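Of the protein chains in this complex, all but one are displayed in their positions.
The block that comes next holds chain A.
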Amino acid sequence: MSVQYGKVISLILQERFGPVVEKVGTYLFQYGTVPLLYIKKNTNLPLSKVKEALCILIKYRLVTFTPNRNANVANYTLQHDQVLLTLRYANYINLIKKKFGNECEMIVEELLQRSYWTASELILKVIERFKKDHNKAVTILSLREKFISLVNAQYLIRLPYSEEDKPVPNLILPETDQFVIPQFELKQMTLVQSGKAPVDSLPDRGVYWTVNFDRFHQDMRDKLIVNAFTKKFDENAGEFVRLLLQQMYIRTTPWAEVSNPVPVIEIRDNVRKQATHQHLLAFFDQYVSVLEQDNSQLIRQGGEAGGGSLQIFLKEAFVQFAWETVEQIVLEKFDSKAARIFRLVKSKQYIESDQIQQLAMIPAKEAKRLSYQLLEENFLQVQELKKSSSTGPNKSFTLFHIDINQVIRMTLELCYKTLYNIMTRKNHERLVHKRIIDKKQRVETIIMGMRVQGAGDEQLADIEEMITPPEKEILQKIDLTMKKLNSVELEIDETIFLLQMYLLYQ
């Protein structure tokens, strides 16, 4: 992967795990698969720290290992795409919250904080947290049901494990074991909860569960498609597509390029059962015909049998989304005239410089300037064709065209660069205002401590006065800036997701 990507990885690791792990991770990124001693030699860190850092990285599944030729020693590889995924954890939690509710949200949150855990311990911890934070009493039974529903929906998956006892364990996960529900012994769990039995006595020791990122990506992909249709048509069309996708999963593998035909009647039945979109039910046939005739051609009729069936073209959808994204980027960076040129080259595929001027209806000089600017920024590419007659001057055509794969990868690199800039800026802000941020944290901890001890309101006000009004203003500004930078990070991640989806389907 590129240098830019490597820098982003380093910053992510540093933010979450500290400088030691960052050093180890960066070395692994640059030098590929290496054994332990290489890392120790080249990072100049004490061996104990390197071991600790590797343990942490392995725990969070950011590093995997395979045995060396010498079976006692392992070679370590960094899983860099997993590192980038950590930016998306908040999105996953939000998704679960919307779909399943608060209890499942907390289950997934606890799992993401620890990377993997046993089911029983997880349930006990969630109960504890609910009691502390929300003052709500949740029973083990209800949480067990929620956990089982998450496993059945494949949001949680078993962690690969090893049966044998080798120095370098070979971690595998047989297909049959992926979503098997573990044993729960409720009595034992209540004992552990009240502290009467040690944690080791629970029956599902060693059976670890972790978050299944692919499933979340599936949901995010569906959400993208539904949003696109909602924006283009209206709410009801979005609902229609959502149900279509839901029915698709019964007959098609999740990541197929084209769905197998889904009978229209099924969707109609679902709408009737749901009874939420009466409008959709009333005008069902019209919606079907509108969606079919739309010039994006993403939903087409699959067959006439049994009242008709529909197919949705997922690969095609993402190709179109990716094109749209790139066009929008050109629009935002270079203004509408350049965007017009870009769309022109897209429709004509190969076009000469003079033709651009004619067809785009932009004055000659400007057209030339913009097209060469786009060329410089790698949004357009040139192809040279030589047409030489034996006598007379050598004629060579320079044609503009767009190599979408190249452009998409270039845009992805731009996203990485933006991420790096944002994170660096965040660190810079924190550094510059370190003194004032530390002061605020100290004041807060003092206030919390005093509140616990039951101090009076005046004392609390006194302590708060320690932060002067101009300092308060600065703190507010810092807060706003960090909020903005963080939201941009989230948005960039959405773009990265879309582009990654496109590349996945290639």
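Here, a residue touches a chain if its C-beta (ideal position, glycine included) is under 8 Å from a C-beta of that chain, and two chains touch if they have at least 3 such contacts; residues count from 1.
Rule of thumb we're sticking to: contacts and distances are computed from a predicted model.
Set against the options "DNA-directed RNA polymerase III subunit", "Pyruvate dehydrogenase E1 component subunit alpha", "Replication factor A protein 3" or "Immediate early response 3-interacting protein 1", the UniProt name belonging to the omitted chain is "DNA-directed RNA polymerase III subunit".
Touch with the chain that is not drawn comes from one residue among A:185, A:204, A:294 or A:377, which is A:377. Within the complete assembly, A:21 is the residue of A:8, A:21 or A:228 that touches the hidden chain. Residues of chain A in touch with the missing chain: 15-21, 36-37, 45-49, 51-56, 58-60, 65, 67, 72-74, 89-91, 93-94, 109, 112-113, 159, 161-162, 165, 167-169, 171, 206, 208, 332-335, 353-354, 368, 372, 375-378, 393-398, 410, 413-414, 438, 483-484, 486-491.
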